[in-house]
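Submitted below is the structure of interest, expressed as structure tokens.
Every protein chain of the complex appears in place save one, which is left out.
A and B are the chain letters, set down in written order, and residue numbers restart from 1 in every chain.
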Amino acid sequence: METSLVLLLLLAPFVGFLSNVFLGKQFGRTGSGVLGTLAVVASFIATVIFFMQVNSTKEAINIHLFDWIAMGKFSIGFDILLDQLSLLWLMFVTGIGALIHLYSISYMHDDENTHKFFSYLNLFVFFMIMLVAGSNLLIMFIGWEGVGLCSYLLIGFWYKNQDYNDAAKKAFIMNRIGDLGFLIGIFIIGYLFNTLDFVALKQAILAGNGTANLALIGTAALCLFIGASGKSAQIPLYTWLPDAMAGPTPVSALIHAATMVTAGIFMITRLNFLFELAPDVKMIIAVVGVFTALVAAAIGLVQNDIKKVLAYSTVSQLGLMFLALGLGAYEVAVFHVITHAFFKACLFLGSGSVIHALHGEQDMRNMGGLRKAMPVTFITMLISTLAISGIFPFAGFWSKDEILLTAFHGNTVLWVLGSIASIMTAFYMFRLMFLTFFGEFRGTEEQKHHLHESPALITVPLIVLAVLAAIGGAINLPGNNWLNHYLAPLFKGHEAHHLDNTAYMLMGIATVGALIGIGIAYSMYISKKQVPEADDKVQGLHKVLANKFYLDEIYMAVIVKPIYALAKFSRDYIEKGLSNIVFGFGTVADGLALQGKKMQNGNIGFYLFAFVFGLCSIVYYLFFVR
Amino acid sequence: MDVTLLLILLFIGAVATYFSGNAIASKVALFFSVAALGVSLALLNQFSQGTDISFSAQWIKNPNVLFALKADGLSIAMVLLTTALTPLIVLSGFGNNFNNAKNFYALVLFMAFAMIGTFLASDGFVYYIFWELSLIPIYFIALIWGNGDAEARKKAVIKFFIYTFAGSLFMLAAFIYLYQKAGTFKWDVLVGLDLSATEQFWIFLAFFLAYAIKIPLIPFHTWQANVYQKAPTIGTMLLSGIMLKMGLYSVLRWQLPLAPNAAKELQYIIIGLALAGVVYGSIVALKQKDLKKLLAYSSLAHVGLIAAGCYAMNMDGLRGAVLQMIAHGFVIVGLFFAAEVIYRRYETRTISEMGGIRQQTPKFASMFMILVLASVALPGTFNFVGEFTVLYSLSTENMVFAVIGGTTIILGAFYMLRMFQHAMLGETNAKMFADVTVSEGIVFVAIIGFLLFFGLYPKPIIELITPSIQEILVHVK
């Protein structure tokens, strides 16, 4: 019973994928969308059942499906582990996934390849479930690479545009850089502990087996973090995520905001017992996280593409989550992952609704005043914006506050930097809101004519997500701490922060900071009615930010170009050189033959002379030398 | 029933194809290759039930040569690779019209015959004969039915022939030396010889030269790209899918057990060379304009990793190498076939002249994509199982090896996706691209099905090869 339910949970999206691939055309555009949605809903229902069960029994479900790879010293099974953490993740992966599928039915209705879109989305959910529910590192790695593949396919969904294909390729390759780190981490863990199974690993570490070589464990943790930073878009591997906005907006919402990019946080949380042994690496994680949060927020300040702003905001929020991980507050990071999934999915879907209404326009300079035309989109996005800015009592307030509180107790510098990042967040998010929904409409007359609120299939998911973004903080309110208790079996005794004066003071500071950010945005874009300048007019720091610190250009010049140059040099010179060495043997043989040919001059007298001379030499040797 | 049946069947097949006439030659060849696959599966069945399917008989009294064919798990796995790929390779020729088709397909079957002999032979002399015999058909296939300028082709093919032949002569010398010591060419006796360190060193080097050229390892690879490009696609498939594996298989079967101490001494140098091939092959592949050449360099990178696994000389390395040999055999045949399918329609192999194919044939694009992904070892494909095992074995030897070898997952994705993007994606091409035919579809589906099934369930293959690898390791240790 349990096994078949697990199979339903795992395989429903896969079946959806297969049927959409092979029969999608027959189902029609709506049909394939409904099928895809139902597949994910089935998974969601199975997840809810397991979630209830585990929540009451407090016991993880571990199911062995079949043996997969046998290694010399250990074997790797195809196992599924449903514990508190994976079920929590599955809840919002399948839940938000189902909502986004529903949304896509309407959003992608006019595309010629709707069935392909849904098959890829289903495949993504399937791999995401594998990633989350896998019971060992290698099953997780299947999902890990699988979601990377789906991300590649979906970013490049409109494959006729080679720029989109470039973005897709870039995402895949940057992820693979991280994946190499992940693999090396797996190797070290396998070498040290002779197992890749999470439960066995935890037992081994708690029992102190294989933990003698702390340096090697630290290396493993660092390598795993490199993997996480690839998938979760941290410095220095984050540049693919903003480019990934080339994909359809539901994809950005599902993959590049709510689920896939949180895989790195999931992995580190999953292996928290390992990271606890490597305090130096945790420090690196915290520092990388906070700097990512800052840098991405700074870039987000000046972006004009509505999806790019959200993309940088995602990178920035992920940075904050890594800050929490680095400080050892795993449940806080998980809390923020969940609330972030709610409000960021809502924001992306909202932006999709706006883009849909404007027939593909993404530049905020050509928007404005949309709140009258699109009230539902406006209100839901406003709630989510308040949530991400950390305004009481929306979900983001609680989770972000927890992170900052942890940072304050851990390291004041980190707290200051994190707070600056969240002030910037409040500013650029309200900048987005003001530019999009307030003021006068700046687009073409034709667009203005067609402005309309999106249909129910789009607004219903928005409303659901907005409600969650508003009240989602309830799962871990200070004092109640349901999430902390729920996750308690996974972490060894991490105390929840008490609601003391410091906590209230920090909440106050955070709220004031957010309000300052909003205020600046208000004064700039509402009072002074500023509109961002054209790209070629920006100067100074603004220009640096608008060009994303020139990081893409630097990577291009420092890494990609030299590799290309090396490739060309190898192709044109080294290959030729090596080939010539081989031909050199032939040439030498040829030369020797030419010399030998001269002996064969056809002069019989010479031949006879050589013959006699040779004979005499032999005789001389045989009789006189020996 | 023993393994000679397989050899006889393929030999008769080659003869029958030759006499069948040009019109039906391809079908006769397909029939015999499928029959060979059936026989080899039946043999596998017998073997797994514990029946001895080896064969041994005195062939020549002086020198003392046995016609000995030994079938253990490793040989059977390689034989199955050959017999499974041969029908696909023959089938992939259905869309081409070869002049003198009877000669062509007879040579293909003859080559399968010789390669199976190489995989089975357990007498050094017989092994050497089959090893050299397999060179002859591919020489003619590439020379006569190849493409491009005839003079350039002749130059490349003759270079290939002489190069590999010269390398093999050193191996022959080593065998003769061993015969002087042992009085027989039998594998079991030869690996039991007690050789001094110097003897092992020279024997190792002699074998190494033969295998390094065949595999090929850098810097002995210069024949490869040109021959792959100039040979007809079927020839390229035979070369890359099976013949390279002869070299790798021979490393496991002959070189390591014969000279284990020398292998251990030179291990780091050779693994270094193999891994240099991984990085170098990937980088050179990045800037190739010709699709077949790009695949040739990708093959160089992949076999480099397999070779590194072989020379890691531990359980995981050897096992991973064998798994990866099989996986790479399938995927590279599929990829070259995709190149051929494009060539049949566009008459070009230059990547920049393609593009926009996906719009016209989504089916072909999907299948090509899956093959590309298998080639970059996406988890879930068989290639991942092999690559992971090999990389893990390297990491247990030295972490640096695993990191250098691991760059293949980055660079591999880089050049393969770049190729795919420019060949398949983008704006619709003005030229028509007809959908894949039934025979083309069968080849793709068979290969993809194999790669995906064993990617998720590699256990049968692992269990088949493990005992024989353990036996080899006993001689190596």
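Things worth noting here:
Keep in mind that, in the parts below, a residue touches a chain if its C-beta (ideal position, glycine included) is under 8 Å from a C-beta of that chain, and two chains touch if they have at least 3 such contacts.
Going forward, contacts and distances are computed from a predicted model.
Between the names "STAS domain-containing protein", "Succinate dehydrogenase / fumarate reductase iron-sulfur subunit", "NADH-quinone oxidoreductase subunit K" or "Stage V sporulation protein SpoVAD", the one given in UniProt for the chain missing from this structure view is "NADH-quinone oxidoreductase subunit K". Taking every chain of the complex into account, the omitted one touches A. Of the listed positions A:56, A:501, A:527 or A:600, the one in contact with the omitted chain in the full complex is A:600.
Mapped onto chain A, the footprint of the missing chain covers residues 597, 599-605, 608-609, 612.
Basically, only the chains that are shown with their structure count from here on.
If you average the CA atoms of chain A and of chain B, the two centres end up 37 Å from each other.
Within the complex formed with chain A, the chain B residues making contact are 159, 162-163, 218-219, 221-223, 225, 280, 283-288, 314-316, 319, 356, 358-359, 362, 366, 373, 378-380, 385, 388-389, 391-393, 395-396, 399, 402-403, 406-407, 409-410, 413-414, 417-418, 421, 425-428, 456-459, 462, 466. Residues of chain A that touch chain B in their complex: 21, 66-72, 78, 116, 138, 141-142, 144-146, 149, 152, 156, 159-160, 162, 165-166, 169, 172-173, 176-177, 179-180, 183-184, 187-188, 190-191, 563-564, 566-568, 570-571, 574-575, 578-579, 581-583, 586.
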